[in-house]
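Note that one protein chain is taken out, while the other chains of the complex remain in position.
A, B and C label the chains in the order they appear, each numbered from 1.
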Amino acid sequence: MDTDLFVAWFEETARLVRRDRDRLTRLDAAIGDADHGTNLDRGLTEVRKALTEWPPESPVQVLTSAGTALIRRVGGASGPLYGSVFRQMGKALDSPVTLAGFSAAFDEGVVAVERLGKAAPGDKTMVDALAPASRALALAVRDGVGVREAFEQAARAAAEGARATIPMQARKGRASYLGERSIGHEDPGAASSALFMAALATVAS
Amino acid sequence: MDTDLFVAWFEETARLVRRDRDRLTRLDAAIGDADHGTNLDRGLTEVRKALTEWPPESPVQVLTSAGTALIRRVGGASGPLYGSVFRQMGKALDSPVTLAGFSAAFDEGVVAVERLGKAAPGDKTMVDALAPASRALALAVRDGVGVREAFEQAARAAAEGARATIPMQARKGRASYLGERSIGHEDPGAASSALFMAALATVAS
Amino acid sequence: MKKLINSADSVVADALKGMAAAHPTLRIRDQVVYRADGPRRGKVGLVSGGGSGHEPLHAGFVGYGMLDAACPGEIFTSPVPDQIIEATKAVDGGAGVLHIVKNYTGDVLNFEMAAELVEDVEVASVLVDDDVAVQDSLYTAGRRGTGATLFVEKIAGALAEEGAPLDDVAAVAGAVDERSRSFGIALTSCTTPHAGKPTFDLPETDVELGIGIHGEPGRARVPMAPARELAATAMEAIHGDLPLQGDLLVMVNGMGGTPLMELYVVFAEVAAYVKGKGARVSRSLVGNYVTSLDMQGFSVTVCRLDDTLTRLWDAPVDTPGLRW
Partner (left out) sequence: MKKLINSADSVVADALKGMAAAHPTLRIRDQVVYRADGPRRGKVGLVSGGGSGHEPLHAGFVGYGMLDAACPGEIFTSPVPDQIIEATKAVDGGAGVLHIVKNYTGDVLNFEMAAELVEDVEVASVLVDDDVAVQDSLYTAGRRGTGATLFVEKIAGALAEEGAPLDDVAAVAGAVDERSRSFGIALTSCTTPHAGKPTFDLPETDVELGIGIHGEPGRARVPMAPARELAATAMEAIHGDLPLQGDLLVMVNGMGGTPLMELYVVFAEVAAYVKGKGARVSRSLVGNYVTSLDMQGFSVTVCRLDDTLTRLWDAPVDTPGLRW
């Protein structure tokens, strides 16, 4: 896995988030404050700008640069959280990048989010998409499947994880204010996490 | 025409205005500020209260008391204007009250409004209902018709006068701000003037 | 329509109760709002009033350096002479009383009646008519009084506080009115508590130009446009009537339902427009001051300042709605 693949990952994510911006904002309107799509779209535009203006020379640079751009431009809860995923992943990534290395580093990123957000699976947050994706990657490594297949499994796990947030009652973030009224809606952060993983599957194929 | 008839006139007007309050307010919403029905209803409630609390002993007292109550409670443009009609009419009324005396006094009331409001027929105001009513009374006196018939002719003239304001462009009051956009709506003050005259016809029959 | 009221009939009285509870500097009696510390001997008294629904105008401008009393009528309905007579007598400190009257038929008639009926008090009147949306011609009731009322009340109030005689206070009030122009634009109608539904229907695509402050529809309906264009429309109407030059006092006023953030967006455009004409925004005010219930929209009021007016504008004021 080379620098270009990592760059392509964020470019494809940016494309998907732009495409789904209004859907993400609508999901956030239902149980939050109607800004998630706009926030993330603004952040990923900044990520693309950063990656173009200072062309990265390694996967680690891509992750650090993207994470920093997200922190610098997204704001809200999701900015620091997504920023931490990728900055932490960048810190943990060994080169050259193997699937096992990717999986381990990604998991550190997910753990960083859980720690920063004090969120656990079942709290109805992005963790409910990210953690299953990370687990799927780990299983794929264990089972020795190829990169493409592994990323596809991760994307599926993330999408299922996002969908599984629908019946949950939120315990973290803005949706938690709603109490039982948060039940019945997909978490916007989990939905956007699924887009990150879908983008990964696309660029690996 | 005795004191009771004059009291009954205002009581019947109060009833009609209460019944048509929302219609008058709607007319005012179209070309004014949506308060004419409320204003007049409040004023006539006060008139009834005044006539009950201090029982009048003559037609002049009814008119003065009603006019004062209207001035004291209606506010807006219509309060001073209607108040002046009846106070001025009271000043001009001779006793005992004949149809000719009524007609002459009423006309002085209408002239007072024209003077106070600087309004002439055609300006799309209450004058467009009051002036024709006054003319109808004068004609009835000239032709020697009975009181009941005279008041009915006045009521018809007022109603026609009110309807005739529809195609007019307002030159006085709030509706004048609308310029040509005031065309096509009945003037609320003319409509309420028609109710005063309708009430008169009812109590005389 | 949902409103934070107990009933349409009691809304004005209930709001005045709230004002009395919130502002110990005010005294409220028989639907007249007074400065609790008035009248002051030898000071010209300032009385204004008009229909309710324009808050903080007028009652919110009662206090040191501004009004001595305000007479709130029912919603959008001029006060009655009784209120004005009471207020005029109560605030007279021996130096006479100035009536500040917005030019509406109802306000004019009721204030005139009151002025005639007050005995033993010297009364002068100033008519505020700043709205350039209305032609002052034989075919209208004359220009409406809108945003400039605040300027007149503030500046005349400051001069009265200095102890100037009635003639001078009336003169400066008249000067402010002559040097001021306004224009308003509505994005939505307001809803009066009694009517219970919007006074006019305005589709999502359109705005009303040249509105008044009583939910009267405007002079024309045009397609919605960005803030820059709407601000330019208002400024052109004003500039066309009174060329913008020199030092200006500029107010971007919300109609009641428009958030402050949007008013600042408009103010940025107004300031740029003024600069483009070579004039200068010397003093400014951005906020909801002369409102029309819950209407969304804004008005701009511009006053050409001179040194005296600037000094009087800057003079201390201490009212619920304006304080410095």
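The criterion applied here is as follows: a residue touches a chain if its C-beta (ideal position, glycine included) is under 8 Å from a C-beta of that chain, and two chains touch if they have at least 3 such contacts.
Quick caveat: nothing in here was measured; it's all calculated off a predicted structure.
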| item | value |
| --- | --- |
| Missing chain: touched chains present in the view | A, C |
| Chain not shown, touching residues in subunit A | 25-26, 29-35, 37-39, 42, 71-81, 116-117, 169, 171-174, 176-179, 181 |
| Subunit C residues that touch the omitted chain in the full complex | 1-7, 11-12, 14-19, 21-22, 52-53, 55-56, 60, 187-188, 204, 207, 224, 226-228, 230, 252, 256-269, 271, 281, 284-286, 288, 291, 293-294, 296-298, 318, 323-324 |
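In this section, only the chains that are shown with their structure count from here on.
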| item | value |
| --- | --- |
| Length of the line joining the C-alpha centres of subunit A and subunit B, rounded to whole Å | 74 |
| Distance from subunit C to subunit B - Cα centre to Cα centre, in angstrom | 32 |
| Chain centre separation in whole Å, for subunit C relative to subunit A (CA means) | 54 |
| Junction residues of subunit A, two or more chains touched | none |
| Residues of subunit C engaged with two or more neighbouring chains | none |
